[in-house]
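First up is the structure itself, then whatever we jot down about it.
Of the protein chains in this complex, one is absent; all others appear in place.
Going in written order, the chains are labelled A and B, and every chain counts its residues from 1.
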Amino acid sequence: MSATTTLNCLSNGSFALVKEVVAEGLTRRRLLDLGLVPGTKVEVIRRSPAGDPIAFNIRGAVIALRRDVAGQVLVSPWK
Amino acid sequence: MGLTYQSTGQSSTREIFHTLADDCDYVIALAGNPNTGKSTVFNALTGLRQHTGNWPGKTVQRAEGSYIYKSHRYRLIDLPGTYSLLSNSADEEVARDFICFARPDATIVVVDATCLERNLNLALQVMEITGRVVICVNLIDEARRKKIRIDTDKLSKRLGVPVVATAARSGEGMPRLKELVSDVANKRVQTKPQPVRYSQDVEDAIARLEPRVKAIVGNSINSRWLTLRLLDGDTRLVQTMENYLNAGKTVPVMPVGQEGLA
Partner (left out) sequence: MQKSLIPLLEDAQEIAGLRRNQLQDNIVASIYSTAEQIAGEVVSHTSPKRQDLDRQIDNILTSPIWGFPIMFGVLAVVFWVTIVGANIPSNLLATGLFWIEERLTDLFMALNAPGWLHGFLVLGVYRSLAWVVSVMLPPMAIFFPLFTLLEDLGYLPRVAFNLDRFFKKAGAHGKQALTMSMGFGCNAAGIIACRIIESPRERLIATLTNNFVPCNGRFPTLIALVSIFIAGSVSLSLSSFIATLTVAGLVVFGITVTLAISWLLSITILRGELSSFALELPPYRRPLLGQVLVRSVLDRTIFVLSRAVVIAAPAGGLIWILANTTVDGASLLSTLAGWLDTPAKFMGLDGFILLAFILGLPANEIVLPILLMSYVCGGAMTELASLADLRHLLVEQHGWTWLTALCTMIFSLCHWPCGTTLLTIQREQRSRRWTLLAALIPTAVGVVVCVFINNLVRLLDLV
């Protein structure tokens, strides 16, 4: 079983499966509503020229999340 | 589940969203994710030129317009574009409260043909509140360009509501959309929305709570949906619902016009 990491630690071009959203409150709801439910495959597309935020392909839409927000999503890298 | 919406309480609820039903035969809500061309659909239906643009959240003012189809006047309310109706943001609350309390005669859910999965999420949530839904699979021209095929007949069967593929920019599919909306609004077509099946723990919880919810709200509100929101701990909705149930009080949802999202 592959190791658990957070969404912000993955490099561009890599894929991961969502394990758990560890945020609380509104941020948690937002992340879930974006489709980051357990089992979802996420692709890391790119980083902003300034390094933050990071753009992900989440269920077919390109969505940018700030690093600290992405850091609240636990994932396991997917090959 | 089927259609749970009878005419009970409809006129009083309408008054809350004042002026809505005054000069028209049917009230139609337009819901959809941001960036699905919802405003373009709105413009294509009403002939108005609401500002359109390709950035999320563009429709910040709720727009209204109307059109006439087969000598009936349809009033169209363009709701804010949202990904979901669950997370209690101001936009989502406006959209949800409108569908739930103003009880439009039909709700058009505009979905992006190039990104169906994400968009169906919202459609399924709308269909939990109201069965009177028409799914408008928009941007079908973009989808064709990207070599994506969508089986709308199958989608319609699977969801239990009418589905039409459109390219609102060029007007493709708009006559059919008007026809379907009219069918649903005047109940010529009975929709049979297929409910989402939840995991066992959720279904168990629903089974325990729903009968008591039903005892209170009767048929005026979909009790399964409301039960889910109770389990969710959505206190704001419960508050709005309290006001709604204690008829006579006005519901503090946004009035028609622009001062809504304060």
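As a working rule, a contact is a pair of C-beta atoms (placed from the backbone, for glycine too) under 8 Å apart; a residue touches a chain by one contact, two chains touch by 3 or more.
Everything numeric in this text was worked out from a predicted model, so none of it was measured.
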item	value
Residue of B:63, B:86, B:99 or B:136 touching the missing chain in the full complex	B:86
Chain A residues that touch the omitted chain in the full complex	21, 23, 26-35, 37-40, 45-53, 55, 57, 59, 61-66, 68-69
Interface with the unshown chain - residue positions in chain B	34-35, 49, 51-57, 60-61, 84, 86, 89-90, 114, 116-121, 123-125, 142, 146-152, 154-155, 158-159, 169, 196-199, 201-202, 205, 208-209, 212-213, 216-217, 226-228, 230-233, 235, 238, 241-242, 245-246, 258-259, 261-262
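As a working rule, only the chains that are shown with their structure count from here on.
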item	value
Chain A-chain B separation of Cα centroids, rounded to whole Å	29
Residue numbers on chain A that touch chain B, as the complex places them	26, 29-30, 32-35, 58-61
Chain A-facing residues of chain B, complex	83-84, 86-89, 114-118, 121
